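The next block holds one structure in the form of structure tokens; read it before the comments.
A single protein chain has been removed from this complex, and every other one stays in its place.
This part shows chain A:
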Amino acid sequence: MKSARRRQSNWTAYAFLTPWLIGFFCLTLGPMLGSLYLSLTQYNLLSPPQWIGTENYRQIFTQDGTFTASLLLTFKYVFLSVPLRLMFALAIALALNKGIRALGIYRTVYYIPSLLGGSVAIAIVWRQIFDGSGALNQFLAWFGINGPSWISHPDYIVYTIVSLSTWQFGSAMVIFLAGLKQVPADLYEASQIDGAGKVKQFFRITLPMLSPVLFFNLVMSIINSFQAFTPAYVIGDGRGGPLDATMFYTLYLYLKGFSFFDMGYASALAWIMLVIIGAFTALVFLTSRFWVFYGDQEGR
């Protein structure tokens, strides 16, 4: 009788979960398994896929220079943009956490880039600013500096994209801000009495108390940065140019699949990216026990 009731209550839970489950099975798990299958085939989008085993993976790892280059470029982007974005987010959050007036307005203003940020419109604005005769170079010209075209030279364009990503620190900032509000004020009062300065307070109280939030932001930023596509597509020429300097991993995958009629190969690329992101996330999780401090842990 009891187990029957339990079963029934489970059914109810499943009933309420159904919309999500439909989404998960049909829109996430199904296509993922589908792409796993496709990654083992030669599939040109228009003719039926043909099984070729691990040939795609073999080619990717042994013959594909663009794969290596795009992976390195993506790593460069992740290692530059994630720390920069998080530092900016934390700095602004600290500044806003001083109990200033009209906090809501500032919070909104700083958050707006994150809302707009993914959009094509902002990337186009970015193009205009960093163009050879764009706003940035006109500003530099006041100081007698003759800036290069930041979006047409393969050496600089990646930094233009990094700066765009840094500017979109809003969502991380809002989360930091919420985290800062949770730090008990009495910790600061006690440390002040013990003679701790602002800097010491930041490293001894704020940062440890904020570490779970930092952990969350770090994981999310890493995952998002690995998947960056829109800025590379719009600020570059949409084909990875100039000189493959905007050939981010996702863009390469997209071109292979949708422009070059090689969806099997693109699927293999997607699975490799999944493994890489998984590895990085796992790494962050593994190291987290050394630096993430939860308030309910005693004596750390």
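The definition used in the following text is that a residue touches a chain if its C-beta (ideal position, glycine included) is under 8 Å from a C-beta of that chain, and two chains touch if they have at least 3 such contacts; residues count from 1.
Here is the rule we go by: contacts and distances are computed from a predicted model.
Protein name for the hidden chain, per its UniProt entry and selected from "Cu+-exporting ATPase", "Threonine/serine exporter", "Solute-binding protein" or "Pimeloyl-CoA dehydrogenase large subunit": "Solute-binding protein".
The chain that is not drawn here is touched, among residues A:97, A:152, A:191 or A:230, by A:152.
One of A:255, A:268 or A:292 touches the chain omitted from the figure, and that residue is A:255.
The chain not shown here is touched by just one of A:21, A:72, A:103 or A:121, and that residue is A:21.
Interface residues of chain A facing the missing partner chain: 5, 8-9, 11-12, 14-15, 18, 21-22, 25-26, 30, 42, 44-47, 131-132, 148-149, 151-154, 237-244, 254-255, 258-263.
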